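Left out: one protein chain. Kept in place: all the others.
Just so it is clear, A and B label the chains in written order, and each chain counts residues from 1 on its own.
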Amino acid sequence: MSLFTPLSWNDTGFILTGILNTIYISVLAISVGTVLGLMIGFIRSVSTQSINFVLGSILDVLRIVPLIIQLILFSTFVGIMGHPLPPFASGSIILSLYTMAFMTEVFRAGFDNVSKSMGIAARSLGMTYWQSMRYIVLPIGMKSVFPSWMGVALSVIKDSALVSVIGYMELLRTSEQLITRTQQPLEILLGVGLFYFIISYPLSTFGRYMEKKMAI
Amino acid sequence: MGDYEFHWLIVFQAFPQMLNGAFVTLHVAVFSMFSGIVFGVLLAIGKTSNLKIPKSIASSWVEVARNTPALFQIYMAYFGLGAFGIHLSPYMAVLCALTFVNSGYLTETFRGGLQTIPRTQYVASWSLGMTKFQAYRYIILPQMFRRVYYPMTNQFIWSILMSSLGILVGMGELSGETQRLQSLSYRTLEFFIIAAAMYYVMTKFVLYSADIMSRRLFKGEI
Partner (left out) sequence: MNFFKSILIAVAVTVLIGISHSASADKLDDVIKSGVLNCGVVADFPPMGFIDKNNEPAGFDVDYCKDLAKQMGVKVKVFNLTWGDRIPSLISGKTDVVVGSTSDTLERAKSVGFTYPYFVFKFQVISKKDSGINTFDDLKNVKVGAPLGTTYETEYLAYAKKKGWGKSNYTAFKSENDGYLALYQGKIDALISTNTNIAVKLATEEFKDYAAGPFVPNYDDVVGLIAKRSEVAWIQYLNLFLIHQIRDGRFDELHQKYFNSPASPSMIQSLRDNK
């Protein structure tokens, strides 16, 4: 029985699975979070104060309780309710809701950015409410919030590393397991850091470029 | 609710230890924020300067801090540096990682703040006979801090929440302490519900006091 074995080419597939799992859960959470955030952001921008208060308090909890604790609580809780979920399912549900909470504010700002008068102008051109939404409010409003959207999306990619605590074999947990087996933390950690950097750096640069372009 | 019975008594008995953990959370967040501000100001000045070396150090610091997960940085500070024989305690590792990230984000915030201050103000303060340092101290920085007050509040909240990653290097902040306590009795749900509530209260309290402070400091003009 050999306890410690150095990194080898056999581990490529294992690492690749970790990388794919990270990408998979991030893309899923960002997509679901964006769609839900868009809907709730819209509801928040048109509804009355009392509804907003209720919605806001719920979203607050998602934003204010540390993600790591949300993950532990949720995966324990669904278990106790008698509906055990695999780490991937619990992880993507919580990560999506967490994303949604932030996206809601992003999109709400987008809807608020498009002034009321622009909507009224569109209506006076004979557009229906939904047409004005579809052709005026959404394109203009959404374009203006693109940089903030990108910011949230990037933080979700990074925060997806936390899903490792409930046992999902994403990149960080994969590398942790390899560190245990190889006792070579530095090499492995640097590789992991480089991966996140390669994904995140071009996107954040692009986001900032768009922000500058739109500011002009 | 299945056949799960909640046991709350044991959590209340352990409450003083959790409060202790919350205290550690708060002070690691405060320290990382202060040192983050110091480094952030230096880096922002470095980034806006025309000198090549400070500029490139500042940009790489900022990019690495912003584009890698905090969890990775904590591991790096703990086991990564350990490979070089640099041994930080869990507390120091978390403090360093949070400082590193905080300063990375604050640099951009400060730079944005600096850029909004018109060039003429520098010229005006020099023409009043102020030195460069005095101009920064009395004219530029106070205005900048006013503009970056809310982003800074958010960064502080972020520090409180992210210090929860201390659980992964065995640090005794609120999450780590909760993890320890729950493993003695396996009352995971009860303990973490209370921990979540404590984070909520702490964060709300910080937001509330930041709001009051801003009214005192800036009298509403931001």
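Details
The rule we apply is simple: contacts are C-beta pairs under 8 Å (C-beta built on N, C-alpha and C of every residue); 3 or more make two chains touch, one makes a residue touch a chain.
Here the structure is a predicted model, which is why all the values come from computation and not from measurement.
The chain that is not displayed touches the following shown chains in the complete assembly: A, B. The chain omitted from view is touched by exactly one of A:T34, A:T76, A:T99 or A:S160, namely A:T76.
Across A:S31, A:T128, A:Q183 or A:T205, the residue that sits in touch with the chain not pictured is A:Q183.
If you put the hidden chain back, the residue from A:L95, A:I166 or A:V192 that touches it is A:I166. Where subunit A meets the missing chain, the touching residues are 1-5, 10-11, 14, 72, 75-76, 78-80, 82-86, 165-167, 177-181, 183, 185. The chain not displayed touches subunit B at residues 2-4, 7, 10, 79, 82-83, 85, 87, 89-90, 167-172, 176, 179-188.
Throughout what follows, only the chains that are shown with their structure count from here on.
Across the interface of their complex, subunit B is touched by residues 61, 64-70, 72-73, 76-77, 80-82, 154, 158-159, 161-162, 164-165, 172, 179, 185-186, 189-190, 192-193, 196-197, 200-201, 204 of subunit A.
The touching residues of subunit B, counted against subunit A in their complex, run 1-2, 4, 63-64, 66-72, 75-76, 79-80, 82-84, 157, 161-162, 164-165, 167-168, 175, 188-189, 192-193, 195-196, 199-200, 203-204.
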